[in-house]
Structures are given as C-alpha cells and as structure tokens.
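Take this structure first; my questions come after.
Here the complex is missing a single protein chain, while all its other protein chains stay put.
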Amino acid sequence: AKTLEDILKEKGVITEADYKEVTKSKPFTYKPGSGFTLTSPDERFLLSIGGRLQARYSFTDLEDNSASSDSSKWEAKRIKLWLKGYAYTKDLSYLFQVDFANSGSSKMLEHAYLNYRLLDEIQLLAGQTKVPFGRQWLNSSGAQQFVDRSTASDMFRPGYDTGVKLHGDLFKGAATYEFGVYGGAGQSTVRSSNDNAIAARLTVNPFGPLSYSEGDLDRSAKPLLSLGGNYYRNTLNKTAATTLETNAITLAGSTGWLGKGLGTFATSEKIDVDTFGLDAAFKWLGASAQAEYLLGQADGQSSGKTLRAHGFYAQAGYCIVPKTVEVAFRYSYVDPNRDASGDLQTDTQGAISWYINKHNLKLQGDVTDSHKQNGGKASTDDMQYRLQAQIIF
Amino acid sequence: AKTLEDILKEKGVITEADYKEVTKSKPFTYKPGSGFTLTSPDERFLLSIGGRLQARYSFTDLEDNSASSDSSKWEAKRIKLWLKGYAYTKDLSYLFQVDFANSGSSKMLEHAYLNYRLLDEIQLLAGQTKVPFGRQWLNSSGAQQFVDRSTASDMFRPGYDTGVKLHGDLFKGAATYEFGVYGGAGQSTVRSSNDNAIAARLTVNPFGPLSYSEGDLDRSAKPLLSLGGNYYRNTLNKTAATTLETNAITLAGSTGWLGKGLGTFATSEKIDVDTFGLDAAFKWLGASAQAEYLLGQADGQSSGKTLRAHGFYAQAGYCIVPKTVEVAFRYSYVDPNRDASGDLQTDTQGAISWYINKHNLKLQGDVTDSHKQNGGKASTDDMQYRLQAQIIF
Partner (left out) sequence: AKTLEDILKEKGVITEADYKEVTKSKPFTYKPGSGFTLTSPDERFLLSIGGRLQARYSFTDLEDNSASSDSSKWEAKRIKLWLKGYAYTKDLSYLFQVDFANSGSSKMLEHAYLNYRLLDEIQLLAGQTKVPFGRQWLNSSGAQQFVDRSTASDMFRPGYDTGVKLHGDLFKGAATYEFGVYGGAGQSTVRSSNDNAIAARLTVNPFGPLSYSEGDLDRSAKPLLSLGGNYYRNTLNKTAATTLETNAITLAGSTGWLGKGLGTFATSEKIDVDTFGLDAAFKWLGASAQAEYLLGQADGQSSGKTLRAHGFYAQAGYCIVPKTVEVAFRYSYVDPNRDASGDLQTDTQGAISWYINKHNLKLQGDVTDSHKQNGGKASTDDMQYRLQAQIIF
C-alpha cells in the first residue's frame, strides 16, 4: 500500500528531497531475522524485538542390544526471545536473549550484555554471552545446515559465561580477534573462588568477511574463506567424587569430555583445563564446507594426573536448488579420553534443508548413524531421524 | 485527537481515496484482548504484544475437624505475557505465551507453536499448546464466568503438550475438528520412550460459530449452540510406587484422577489411559449454559488392573445488567475411582462478575462449598471465598 509520504510526493506537495529526508529514518521497521525494530526520533535509541521457534520431531532407533528403549520425541526445542539494540549512541549496543525452552532452569538466560564500540577495531563487551571458542558453537543454532550441532562441537565447547571481552574487526573484516576474561563457572553461575577463565579467538578471512552462518544461501559469486583458531583455559575444583564446583561449563558437564573423564582426578583437587581449536569455513556458488579440530587437556594440580581428549567434524553442503534446497553431509569423531580404549563416538550424518526464507523460515530433516564403542562390549550403531521447522519472527 | 491524515483530507490536500489508501493498514494499532500490534509496511509480518494479570484473594474456611488450617491467600495468580502474530504470510501464524506466575518452573512456558493455514479447513500446527480435550480446559482461564475452572475440568484434562495437530473450521465454522499427536509427557517435558499420545476433538455449531468464552457478554440476538466430543489416549510407565514417568500430564498428576488412583497398578508396568468427553454450550440474550461429562479409564498392561473415573459439571449464568453484571451457578461432581467408595467430591458454586470491559477488565467473586467424602470418616464441607481482578492489556 502507498504511504502518505508517497502520495504527497506524487502530488508535488513535498519534493523528492523532502521525501528522502522524512523516509530516511523510519520510527518503525521490520527486518527478517531481527524482528520488529523501533527507533527513537533522535536516532539515539533502537530496540528490536524478535524470537525464534524450533519445533522438532526425533525418532531414535537404538541398536537392539541397548539397555534403553527407542524414543519418539516431540519438542519445542528452542523458544528464544530477544531484545537488542543500542542506547544513547549507536556505539553502545546491548542484547538480552532468553530461551523459554529452558523455563525453570537458570539456563533460560543466554545473552545479557552491553558492548561499547570505540572503533570497529576496538570494542569492549561486558556481561554474559557465548565464550569465543569453537566456530560451530559461535554459529547460531538457528543458522545450521543440520538440525543441530555436531557431537564434537557439543563435547568441547565451554558454553555461555559472564565476563568482559575485548574484540574487533581488523582490516575491514579480513581478520577478527576476541580476547575475554570470564568468571569460569559458566552460564548464569557465579564463581566463588578466584580461578577465572580466559578465552581467545582469531579468524582470518582472506577474501573478505564470512559471517557465522552455515550453507552458502547467498550463492557467493566469489569464493569466501575463513580460518580460525582459539584457546580456552580454566581451573575447576573437583568437589566430590563425580562433581566439579560447577556443572555449567558444557565441556565439564555430563556430556562433555571433561565431565565424562572426571574419575581420572582426586576429589578436592583443582584441575587445570586447556582447550585448543582450529577451524575453517568455505563458501562458493552454493557449495559450503566447514571443519574443526578440537583438543582438550586437563591436569590435576595435586594428583599430577592428566586427561586428554580430541575430536573433529567436517561437513559439506550444496544447494541443489540455488538458495533454497540444500543437501549436506557430516562426519564427527570424538575420543573423550585418548588414554582409554573403547570410548570413541563417530557420527555419520546426512541432511536435506528447504530454506523458504533462508534460515529465517526453513524445514530440515537429517539422519544420523551414531557409532559408539562400549568399552569391552560390542559397539552399537544408533540411528536417529529428525525433522524440524524453524521460524524467526 | 486528529491525525495528520485527517487534516490533510479536510484541507483537500489528499483525496478521500488517498485517505482510505494510507489509513487502510496502520503500522501500529491497539486491540483490547490482544495488546499492541505492529504490522510491517508490506503487511507480511504482524506482532502483537500483550499480557494478562489476575490478582486474587482466597479465604478457605475448612470444616472444623480438618487436619489443615484455614488459609488467607493473596496471589498474583496468572501473569501471562504473549507475543503472537504472523510472519512471511498471513497464513503462517505463531504464539509464544509464558506465565510468569510459574517463574522458576518449567510450567512457565505455555504456548510455543507455529500454525500453517492451507485453507481455513486444513491447518497444521506444530509445537507446544493445549491438548484439545475438554471444553472448559480449552476456554482461556481469562474468559471464565467463575474465578477459575471447575474441579471436574481440572481433574480430567491432559494439559499442555508438544506435538503436531491437524485442524480446521468446516462449513464456515458450523463444525470444527482437531486431531493431534503429542509426545505424551506433558508440558515442557520430553518423552524418553516411543509411547506417544493422541487426541481428537469435534464440535458442531448448528447456528454458527461459538467461540470458547464463557458468559453471553455480547447478548446474542439469536441462540448459539455448540456440541463437542473428544478423546485422548496415552500410555504411561509407572516407574515407582507412587510416580509415573512424568507428572506433567495434569490428569496423571497429584490432583488428577489417575494420579490419585496410582496405587491400583503395579510398579514398572505400563498403563494405557483412555479418556472421553462430551460437552455443550449455549448462549442467548445474556443467558449462557455449559456442561461437560468426562470419563477416564486406565488399564495396567501387566497387572490387568483397571481404574475407572468419571465426573461432570454444569453451569449457567445470566447478565442481570446486560453485557456488564452477571450471576452464575455451577455444580461439579467427580468420582476419581468408581470402584472405591467414599471418594466423591462435589462442589456447589455461585459467582458474580462485573465485566467493565468484557473479559478484558473485570472483577469477579465466587463462593464454593466443596463437599468431600473421606473414606470411612465423616464428610467435610469446606467453604472457599474468592475475589479476583483481571486486566488484559
């Protein structure tokens, strides 16, 4: 429909210049992926309200000799709501994000930070956000080629934490850096000791910026490449036989490599954790590829014991209908304890995605064969079939 | 106040047709009951933000021989916030709704779904929402003739669950159908087995659509009638002496008929649950009536034991001041175990409501005599007095 401005311009009541002036800044706009956006008349304040829903069905067909039973799950997997924008100046931005799928848990709160940009190259962020370690972890769960992240990424990521981060884009995005100091107790959890954590990440993007978003949905005319490396260090106190002082650091929780190998260490000793990662992503003409190698080592300060883990994943996709239908394949390998045998998990996955409006509105299905070693016993191959609809409004 | 469009039309700067064109779609409106609504310029995106508050006082005067004490309760009973609208097309709608009165519990999340309308007659919903079983359960707690629902409705409803539902309006609303498959573990709870639940509901509205909203606040000039029937089936594993695999299916929780009768079954057996309901609602000239009969049966797969329950309620109201002041009366009867004696609960209730702006702004008071049988002991009559203010903003 025509706006009042359109009609007044047509009638010659206002000039072309007037039109440009008054329509330059709209108090109110909608942008797919961000949501409805309000801007104050003086343009010093902006607020976007948006959300994301993932409705998922998963059928898991366990190997026959498994002790557990098959499962048929319906989930409202992610129910995110965000308020983001800037205030007082465009250089002071903020993000609040909760995931109502975690209602009843402190994990409901994801992002709560403010960021000050002195220059594009020098920015300071304070509050809770993702710890900058791991390309796939930093890639939104709403912009994946598969229904969800790889097992390798899930096992090695620190998760969310609160702290302060110095970061910036160098050479117009040809490189980025992030260096942060965090409480080290993880998402929505406060440290009671002075053992804080640090994380650092560097990316190089020789052909220009490549954002964290899987799949080449824009069909890049020129090849895009991003290379990354990151490091994360923390010290965690093992307070009881099977628990650490916090279970909110993902890699130290029940599904993380450190959490699985806690038996290595003595109770009441402090454990130094060092993790490293190298990663790359590539996009060109609808094809995309991404891989990551992750390495973890934990050293007991008193016992002198060491736990070592590593893993990787590699995935590739191609849009068989440009910008719209993509097929993808992934292989993920994890060895949570390199000094133990019979504990490998390898996943082989295939996915097909229908991007109705890129990642904003899409249907995805994937199939996974999870091959798990079981110590001395026979390995199992569990099959999982997933279907997911996602909307960002 | 006059708008710029009004003034320009008066001055003849824009024509009547121009006026209609530019005011046809407002980027920003308010609608009582839905809240503030933002519409994108291209009309493909719409977001309504609104909320509902119930502030309630309840005094419960227990029969003198009761072991518990009287209570005087102040509650912010329901503190709902919703974001709803459509995105990409008017046919793709969504609803996020949380109840902050359940902060700290996974029950905070109520609705989180997206719905695609192929035709009015054929729609597909995916995500978490109310299981379509029970007229009073499907009627919003914000559109009741009493301060809250009947005991019969509370005891037999499944509650919220996640799944997928095929539904539609047939013959311009003269009939509606809903058929859904759900995880079966209930609100914000994921199933770990493959025993899913199904629900089906059909309504017939011979004189035209009759929405789920109690009381005839619109003073219908012609009589309106709705007849409904529904069925719900689930299979639940009894994992311990007094607990099921989930307590998030209302009828299987501590206040539901199945939850109360769990002792019937063996531990570790699976229980097949079948529930049926028939209901009717009528409105005419300020008078309204509604009734529902509910039936439940649970069968232990190993023990062969059976638990049978039934109940009903009937209520009627009349607006003694048209559209504004209503009196209502209700009788509710529940027999949670038809094979046991001394377990009936009957409630006799009277209510008076002052609808300042229909259900959007109202004051309600009700009195309940809860007559409870207590096995071999003397029955008790507990009196409850409630007063509630509700605002939808």
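First chain written, first letter: the chains are A and B, and each begins at residue 1.
The definition used in the following text is that a contact is a pair of C-beta atoms (placed from the backbone, for glycine too) under 8 Å apart; a residue touches a chain by one contact, two chains touch by 3 or more.
From a predicted model like this one, the values you see are computed outputs, not experimental measurements.
Engineer: Based on the whole complex, identify which of A:Phe59, A:Phe96 or A:Phe207 touches the chain you can't see.
Structural biologist: In the full complex, the listed residue that touches the missing chain is A:Phe96.
Engineer: In the whole complex, what residues of chain A lie against the chain that is missing from view?
Structural biologist: Per the touch rule, chain A residues meeting the hidden chain are 4-5, 8, 13-14, 18, 21-22, 24-25, 27-28, 38, 40-41, 43, 45, 47, 49, 83, 85, 87-88, 92, 94, 96, 98, 102, 104-109, 112-114, 126-128, 161-164, 181-183, 188, 190-196.
Engineer: Under the stated touch rule, tell me which residues of chain B contact the chain that is not displayed.
Structural biologist: Chain B touches the missing chain through residues 1-4, 7-8, 11, 13, 28-30, 32, 35-36, 49, 51, 53, 55, 57, 59, 68-76, 79, 81, 100-101, 103-105, 356-357, 360-361, 389, 391-393.
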